[in-house]
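Only one protein chain is missing; all other protein chains are in place.
Moving on, here comes subunit A:
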Amino acid sequence: MERQSFVFSVFIHACALLLAAVILAPLLWLFIMSISPAADLTAKPLVWWPQSIDFSRYGVLLSSVENSAGAAFVASLVNSILVAGMATIAALALAIPAAWAVSRTPSIGWSLYMVIATYMLPPVALAVPLYFGLAHLGLLNNVFGLALVYLTILAPFTTWLMKSGFDAIPREIEAAAMMDGAGLFATLRIITLPLAAPVMATSALFAFLLAWDEFFYALLFTSDLRAKTLTVAIADLAGGRVSDYGLIATAGVLAALPPVVIGLVMQRALISGLTSGGVKG
């Protein structure tokens, strides 16, 4: 669209700005809350712009004094990173070969749809069996146990996502590599996986976010600092007799940071289009 009228391009930009505002406004408000004095947040009418800037809550939450709110928060931050990280890595390790196999062998595609079908069950339906299962294995209130539970959520999801990624890579390229003398693992390592890198990165990011944001199972299967994750820790902040809205907001900002950092780091890998040019077109 080289020839756009001025009015139309103004309209397009206005729409884009509106969309950005709608998406970013809650985040901005979250940040403003986290630096507003407590009085401002409970004042009536609400003070939208803080009179003074107060970063002290960040200090409170990140302090390492024993038995403080900060220690609990930091422990839950570490737990969240551990659980989400382990679950994501394990999910990718399972999903890459599974997705490739299903993509290249359409006759076993039904197995993937069976697994996807378990997604239809609400988490509540599985909570009790999972609880007994974890209890039997001694994995309640344990980061490994929670990661294992998350794996059951992430693995089908990432497999499904990556299958469509592998589907987009022509089989002829692998056939050509095979005839060129590359074994299965050489073909995957040198050709297929590099081509699938964008979709693998996307899968990893979404898997990590899914695990990072999970609340229900974390609430059920963890009980103290040893395994409690961020989402549960934030809920704890809200659950006391006196709620400091600013503190909750601060926890929210801190909880949002790791995924944002990961997203920025993987931005390059997320940009797809690597396959263009291998085949016609």
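The rule we apply is simple: a residue touches a chain if its C-beta (ideal position, glycine included) is under 8 Å from a C-beta of that chain, and two chains touch if they have at least 3 such contacts; residues count from 1.
Keep this in mind: contacts and distances are computed from a predicted model.
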Name of the absent chain as recorded in UniProt (options "Alpha-D-ribose 1-methylphosphonate 5-phosphate C-P lyase", "Multiple sugar transport system ATP-binding protein", "NADH-quinone oxidoreductase subunit D" or "Acetyl-CoA acetyltransferase"): "Multiple sugar transport system ATP-binding protein"
Of A:A176, A:L219 or A:A235, the one touching the omitted chain in the full complex: A:A176
Subunit A residues touching the omitted chain (full complex): 170, 172-173, 175-182, 186, 190-191, 194-195, 274-280
